[in-house]
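Have a look at this one.
For this view, one protein chain was removed and the others were kept in their places.
Chain lettering (A, B and C) follows the sequence in which the chains are written, and residue indices restart at 1 in each chain.
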Amino acid sequence: MLWTHLGYLLPLIIVASGAVLLMLLSPVERFSMERFSLFTFVILLLALGVDIVYFGKLFTAFPMEGLFSKMLIVDSYSVYFDALILSGALVTSLIGTHYFQIKRHFKKEFFSLFLFSVFGMMLLVHANELLTAFIALEIASLSLYVMIGFQKIHDKRVEASYQYLVLGSISGTFFLLGSALIYAGLGTTILGDLGKALDGLMGKDVSLIVIGATFILVTFLFKISAFPFQNWTIDVYDGSPLPVTAFMAATFKVAIFGFILRLMLIDLDPIRDIWDTLFVVVILATLLYGTFLAIIQESLKRMLAASSIVHTGYLLIAFVSIGYAGESASSSIIFYLVAYFLSAMGAFGLISYIAADEHVRVTYEDFRGFAHVHPYMAAMLSVFMLSLAGIPSTIGFVGKFYIFTGAIEAGYTFLAVCGIIATFISIYYYFKLIALMYFYPACEKEGTMIPTLSGITPITIGVIAIAVIWGGIGNTFIAYFPGVDFLIDTARLSYMSLFIK
Amino acid sequence: MIANTLFGYIVIAMVLFSIGLLGVISRKNIFVIYMSIELMLNAVNLLFVALGTYHNDMGGHVMAMLVIAIAAAEAGVFLSLIIVLYRRKKSLDSDMFRTLSQKEAV
Amino acid sequence: MSIGILSIIIFLPMVVALALMVAPFSSRITRNAAFGVSLTIFALALYIYTHFELTGTIQFKEFYPWIKSYGISYSLGIDGFSLIILMLIATLIPSAYLLLWNNARSKSYWISMLFIQSGISGTLFSLDLFLFYFFWEAMLLPVFMIIGLFGSGNRVFSTLKITIYTIMGSLFMFVSILYLGVAHYYEFGVWSFALSDLVNITTIAREQKIFLFFGFMLAFAIKIPLFPFHSWLLQTYSNSPTGGVFLLSSIMAKLGVYALVRFMIPLFPDLFAQFSIYFVALGIFGLVYFGIAAICQMNIKKMFAYSSASHLGFITAGVFALNVQGMMGSAFLIVAHAIATGGLFLLVGVMERHLGIRSLSGLGGIATKAPWFTLFFAIMLFCTVGIPGTNGFVAELLIVLGIFHYNPYLGVLSALTVLVAASYMFWVFQKAVLVKSDNDVSNMKDLSLYEILGLLPLAVLIIAMGVYPDLFLYKIEPTLQHYLIDILHVGVK
Partner (left out) sequence: MMDILFLLLGSFAILGAVGMVSFHQPVHSALSLILTIIALAGLFALLSASFLFMVQIIIYAGAILTLFIFIIMFLNVKEANLPKEPTKNITLFLGSLALLPFNFLILRAFYQMPLHVKVLEQDFGKIKPLGMELFTQWLLPFELISILLLVALIGAVVLGRKDEV
């Protein structure tokens, strides 16, 4: 019994102890950056390997219930999200390798912090209690703040770190206030008990809980950069080192959704419809404003940051429709997270590879004629752009298909249409890049050193590109290899595990 | 009899929280911004303790303790970042640290 | 698991294109390979044509589940209408390759062409709406590449414009498809996007159905293009390379009409009948409007662009006439017009290459320099105009008859406009080719052997179909009857 429970917790334990170990090793001078990177990779791989063992099984458990009471939960759902987060971290460490080598600044403690933040994210998905979740969130966020400001030679890094820290802390206090209100109303902060207590209060005035949950949602909306709280996104993403940006944009979002889905779907289920109107407004504003921001950006990194706001809007569409659509829609949000995660990871990764050299400014104009000099990189970048835009034969298309089907199924046809409108406007800013890369003659500017394709980073990005296409077309009828259906089935399974009481 | 009802504490906590929020919104001095956040955390603490006492549940007190620890952790990062920022900019004006959106990104 | 003949037609070009993309071959080898592929497909199409049975059913079916959780399948099949289009494409594409033989020297040009061929076939064969949408959108990307890479003028802008424009249309269709899928799920409890399943839906309220109808209609109207959705047309046609224009005008636009008939009649028979009057009127209005616009153009390419749009308006009017003459005429005109405009655009491409001018006033007196050119130009033009003896005549006659049946006033109107439209084409022909002018046309060379070889089958087809139309009509008639039964059945009910 103890051993099974230890087994459930093993990925968490591996990552945490790896982080501590790296921290202890960091003063050792003779270890190079590559060593640390490799070590990080091995730890993540190990954790992922252990995680995979439980992947695709349907179960729910409170490991070490005697010791930890019910603060921690391990179920198929958390295992699924663990796998996502871990692979996100793995990919980040792989695509960051080249960037870190060039910059020569990211060493030692950086990787320790990286693992700590992965640990925090995983914990967030496992958390079954509000304050535990908050601590997990803080572990992940604090490490991220420091990772952003790690390279202090840049003003903008420190500034981004500062902005994120201040706004993140403020939103954090709202989370705590919300927890306090919920604690006041229900007398407990353990997630499983919240639902029961709430059921007991049915018919009475629950405005306290509603307000408290709204405050928690504020934090959530802030972290995923939904509408009224999106202002930081572009600046912070822009100011961060590119691999960290990729990590934030893709992996962190996954973790946050992981927690909030659990909270909203299970525990606040009886009163969830209260926020529907609010969400509809937030979605519309997010889509609108994100699209507007994305159109006016000159820099590619800022455009991707702005477009991540739009993708948040799509995710929120799935989020509101989950409760009203059937079981098939449940996995749409998870699938879209995977789709966005792959595409954004690839795009950010490739740009970080191209722009690793200090003096390359990554604006649209820099990509003029890029395809004629670097055909393969241009092709990969195009694949990611197409996927972000949701063009068929990429995973982004299938993701959008699920989201909009779910929305229509839930009766939110109006939202689906708005999403569609945002999508075709997004064609403009994604295709602009493709057009610039392919349709202009090459102009090699002096001073730009774009690396040739070699090393682990391009291979990783290539694999992601193939995965993006495979997710769009792949299926068992082409080869007996997990395709779209596999992802959906496992996502559905993980969703089902939430309801095991 | 105010001291024996929960509501008085809640009023104080909410007033403190609001003042903290006000400080965050309207002040530019990064020290004061930080202290406002601390104040908000303290207000939440008071809420937790008061609720714990009135629910007859030690959990509230434990949560307050945990929040103090979280505040301490944030303080560490915050203060070191403030030092770095002040060294670079020789200013405590939070507007000085928002140059990202204005200049061309590198 | 055996691979069906339709799958081969879809995937052969794609696989070859992928292989060529990676392999370090020169553009010559790429071109030869592409031509080989197109000939193979022609042979396969002939095989299908000869084995096609004269029933209104869907044949050569293939079915594999794709995304099981949503009931999406990879299901293919053809009926008489798609068969005609398939034959058309299979004939036109090798011809186009021959005309571009020494012209397009870039490898990516040929690779894009191959991808487009895959996309077109996929769109044509899909029986699953999701699959259809998949190919419909995917087809756009290589077109995007061809126009952007090899176009002229402000090509990047026009590429972005056509892309956003068409994707906008198809995304609304996408929502409609999803809505149908969800409605099917609600009614029958299982997911399916197959056309044969979606037609059974009965629960959608009329108001919503109208929205869905126009969601589909928007996508097709943009692609065709019908009257108010044509603003991408002019710029795209004039900035595209010859191959791109050829594809857009003679194949993609026809696919719009094809999809209109193939999907919208079974899905919305009642609405189709109800709104038909508006679309017939719109089609005839387009015929007039674009006809006038064509007369006003001095640039030959733009003029043909408008005249092509004008004909497509006519085709649409025929489709919505709701009787077998109109629909048959439309099908016939699709073929006739595809051949003729395709040929004309290719010829204009030749002219442009030699003379470098595209304005009408700069041409003239080509006839003496290039007799072969003049001959083919004349045949194509006669076909467009609808001179008796060409297939254009048969088609236009049928459509006018169909519209007359539908509504005598509109029928008379359409007959008149066709006559008017004929006049300007002659005028062009005279001005551009026959009349001597003081412009220097000494650079004009006659068609090369490849080009003659490419155009010959087209010319033969034009004449053959004009003289003996039944040869082609009998294959398609049962299918069209089938469609009409759909509409009339609902109409009676």
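Keep this in mind: contacts are C-beta pairs under 8 Å (C-beta built on N, C-alpha and C of every residue); 3 or more make two chains touch, one makes a residue touch a chain.
All values reported here derive from a predicted model rather than from experimental measurement.
Q: Missing chain touches which shown chains?
A: A, B
Q: Using the definition of touch stated at the top, determine which of A:43, A:123 or A:464 touches the missing chain.
A: A:123
Q: Which positions on chain A touch the chain that was left off?
A: These residues touch the chain not displayed: 16, 20, 23, 67-69, 71-72, 104-105, 109-110, 112-113, 116, 119-120, 123, 129, 131-132, 135-136, 138-139, 142-143, 145-146, 149-150, 152-153, 181, 184-185, 204-205, 207-208, 210-211.
Q: Contact with the hidden chain only, please: which chain B residues?
A: 1-4, 6-12, 14-16, 18-23, 25-29, 31-32, 35-36, 38-39, 42, 45-46, 49-50, 52-56, 58-59, 61-62, 64-66, 68-77, 79-84, 86, 90-96
Here, only the chains that are shown with their structure count from here on.
Q: Centroid from C-alpha atoms only, then distance chain A to chain B, rounded to Å. What do you get?
A: 27
Q: How far is the middle of chain A from the middle of chain C, if each middle is the mean of its Cα atoms, in Å?
A: Measuring from centre to centre gives 43 Å for this pair.
Q: If you average the CA atoms of chain B and of chain C, how far apart do the two points sit, in angstrom?
A: 66
Q: Which chain B residues touch at least two other chains?
A: none
Q: So which bits of chain C are touching at least two other chains?
A: Residues: none.
Q: With touch defined as at the start, can you tell me which chain A residues reach chain B in the complex?
A: Residues 131, 134-135, 138, 142, 145-146, 149, 152, 155-156, 158-163, 165-166, 169-170, 172-173, 176-177, 179-180, 183-184, 187-189, 234-235, 238-239, 298-299, 301-302, 361.
Q: Report the residues of chain B in contact with chain A in the complex, numbered from low to high.
A: Residues 17, 20-21, 24, 30, 33-34, 37, 40-41, 43-44, 47-48, 51, 55, 57, 59-60, 63, 66-67, 70, 73-74, 77-78, 81, 84-85, 88, 94, 97-101, 104-106 of chain B touch chain A in their complex.
Q: Can you name the residues of chain C that touch chain A in the complex?
A: Going through chain C, the ones touching chain A are 1, 64-70, 74, 130, 133-135, 137-138, 141, 144-145, 148-149, 155-156, 159-160, 163-164, 167-168, 171-172, 174-175, 178-179, 181-182, 185-186, 191.
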